[in-house]
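For this view, one protein chain was removed and the others were kept in their places.
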Amino acid sequence: MDTNTILIGLAGVLAAAAPVLFAVLGETITERAGIINLSMNGSILLSAMGGFAIAQLTGSLMLGFLGGMLIGALVALIVAFSSITLHQSQVAVGFVLALAGRDLSYFLGVPYMNSSGPVLQGLPIPFLKDIPVLGVLLFRQNLITYISYILIFLVWLWIFRTRPGLMLRGIGERPAAAYVRGANVNLMRYVYTIIGGAFIGLAGPAFTLNVKAGWMGTQTGLDGIGWIALSITIFGGWNPIRAAFGAYLFSFLQWLGLVLQSQLPGVPTQVLQVAPFPLMILTLLLVNISDAEWVARILATLPEGARRFTIKLLRTLRASPPASLGVPFESE
Amino acid sequence: MKKNSWINVGFQVGALVVALLITTLLLVAAGAPPLKAYASIISGAFGSSNNIENILITWSPLLLTTAGVLITFSAGLWNIGIEGQMTLGAIFATGVLRALQNTQLPPALIIILGILAGVIGGALWAALAGALKTFGGVNEIFGGLGLNFVSTALTIYLVFGPWKRPGVGSMSGTQPFDEKLWLPSLPHTELSLWALGISLLVIIAVYFMLRGTHLGLRLKAVGKNSKAAFLMGVPTWQYSMFAFLLCGAFAGLSGAIQVTSVYHRLLPNISNGYGFLGLLVAMLINYQALWAAPIAFFFAAVNIGSVQLQIQYKLDSSFAGVLQDLLVLLVLLGEGARQRFIKKG
Partner (left out) sequence: MDVELRDIDKTFGAVHANVGINLKVPAGTIQGLLGENGAGKSTLMKILSGFIRADAGEILLDGHPVIIHSPADAIQHGVGMLHQDPLDIPPMRVIDNFILGRKGGLTIGHAAAERDYKRLAEEFSFSIDPDSYVDALTVGERQQLEILRLIWLGAKALIFDEPTTGISAAQKVKLFTALRLLASQGKTILFVSHKLEDVEGLCSRVAVLRQGILVGEAKQPYTTKNLVEMMFGKEISVGARDPCAGDGKTNLSLRDLSVEDYRLKVQNVSLEVCCGEVIGLAGMEGSGQGLFLRSVAGLVRTVGGHIFLNDTDLTGHSYHAFKRLGAAFLPAARLEEGLATGMSLTEHIVLAEEAHGFFIDWDKGRELTRKRIADFNIHGTPASPVESLSGGNQQRALLALLREPLSLLLLEHPTRGLDIESTIYIWSKLKDRCREGTCILFISSDLEEILQYSDRVLVFFSGKVTKPLESKSLSIEKLGELIGGKGWPESTSGKSK
């Protein structure tokens, strides 16, 4: 394998990660506001099918993407309504929607199966595309991939560098404190859940009009991608940059699996493809372990110095979810 | 009290009606005559003895997974990792069958050992999720999801790797076992009365356990209020762990039965979504074990009946899932609306 093949492959990794990235960013925003949108797997499949169908019927890629976002937003609206207004379990409703979206996409997608539709074309950026290495890697992609790069930083900027983003974090961490500071907590939760849902909905057409063009029913190979995105959100510790790293890592490991399969037929490639998950579980363990009671008990037996050090170490590793995640808020 | 229970029934019937209304609209949108489509589902489910056998074949694993999640739900746990637990059951059962198939042991013993191994495999996988939750503070939903992926990958690895068919591995699974290692079934079908009998026994046992034993009552207390349960003397984390183990054991049993009685080999996606479907059944019956068997049967019938839609109207059989999901969704939403309604009224 020469350098150029590897570079093109890595460019493919960046492009392939784009849809997952949208979903992960959407879920990150949603969970930052304190709502778990567990419906992602269904939401992505339904918007994948719907976006493709709309694009095929209208011939407009733009409408396809917008349609996908609308579907994602509508599913998120159901999650928001049932949890914020009806006080039902976010997990239960989200889980059912995850299944409903999937089944609905297979059911309604039959007429569009295996037919060709519009596909997003590449859009090399003049001048930038000729930069050695980086040009091939970053700037010979298509519009949706460029948007994915930009969105990572926009979402990060919004959450960590703007005043509304500051309030968003406040709402997720301690809604009562956000409320006394003037936030309409439940309205904001609706807004962020719906915007997050639109991002998740963008993931669908980003597959079917782009990286995995076309709709092939159960053979589309998208089932499970939403659960993966959910895992990456947690891996990302509710930080868009860390989450993007997770999405790229996932995409990279999948590519590596394919490459190794062709290069070394003896190696069980599934091991590599599944590597992100034990890694994710391990990360979850590390970020949560400092809260466990037995850890506290062991820590208590350590000498003062060692205890301080260990506590500090666990603290840095720790990535706590927004403290009010999944907890309804009512002002008195 | 009486008025409330009528309102409850009203909301549930309302949910059913709205769900059917939506599915009818979907059928129209898909270009199928709705009434005829429903009729074909019913005839597809009950039209022939073969169809009914298929329903019973589906019913069995669904009963087991429903029984399992009824236990974890009772303890207040969302065991979304049940798909993986079922898969591990299938893997362990296949492993034992493969290891013993060329020995002189009596086939019946090999089958029993295989099924027991499946039970253990499922329980171990659940114990992992439980330990992550209890000792690592990892939410069982996220731990379970991760373990589901690992179990799928493990299956694919085995099917294409060490356990691949002579020649080359394929998605159609491992080499089928010799017929002597099949769980005895009715002639010309995959319907094993053994499997069905065990599943029914399990759901009945779970019903009685949750309703009439100290064990069940303690699990319920842990699920309703673990602090209060602790103060009343229940060792709470041990009971959570126990719930995981038992649910995993049933899921593993379900996976082992798929291997020994239905497919006679290990397949990728051997859990076939029965774990998630079991979660749906449990939600729909509002976690009351009494209704598990009939509703699981209804779900199985819808699954089998919908195959007919595919044949007659070129519609996707996922219609079954759509109907089931919408039903559960609307019951949940209806419940939320009822609580608001009652509170205000």
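Order as written gives the chain letters A and B; numbering starts at 1 within each chain.
In this text, a contact is a pair of C-beta atoms (placed from the backbone, for glycine too) under 8 Å apart; a residue touches a chain by one contact, two chains touch by 3 or more.
Fair warning: this is a prediction, and the values are worked out from it, not measured in the lab.
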**Message:** Going by the stated contact criterion, tell me the shown chains that border the hidden chain.
**Reply:** A, B
**Fill in**
By the document's definition of touch, the residue of A:Tyr179, A:Tyr192 or A:Trp255 touching the omitted chain is A:Tyr179
**Item:** Contact with the hidden chain (one of B:Val18, B:Ile42, B:Ala127 or B:Val234)
**Value:** B:Val234
**Complete:** From A:Leu74, A:Leu123, A:Leu166 or A:Leu286, the answer for touching the chain not displayed is A:Leu166
**Contacts of subunit B with the absent chain, listed as residue ranges** = 208, 212-215, 217-218, 220-221, 224-225, 227-235
**Item:** Hidden partner chain, residues of subunit A it touches
**Value:** 161-164, 166-167, 169-170, 173-174, 176-183, 300, 320, 323, 331-332
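As a working rule, only the chains that are shown with their structure count from here on.
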**Complete:** Per the C-alpha means, the centres of subunit A and subunit B lie apart by a whole-Å value of 28
**Message:** Which residues of subunit B touch subunit A once you look at their complex with the stated criterion?
**Reply:** 26, 29-30, 78, 80, 132, 135-139, 141-143, 145-150, 152-154, 156-157, 160-161, 276, 279-280, 283, 314-316, 318-322, 324-326, 328-329, 332-333, 335-337, 339-340
**Complete:** Per the touch rule above, subunit A residues touching subunit B in the complex are 38, 78, 82, 85-89, 91-93, 95-97, 99-100, 102-104, 106-111, 217, 224, 227-228, 230-231, 234, 268, 270-271, 273-274, 277-278, 280-281, 284-285, 288-289, 291-292, 294
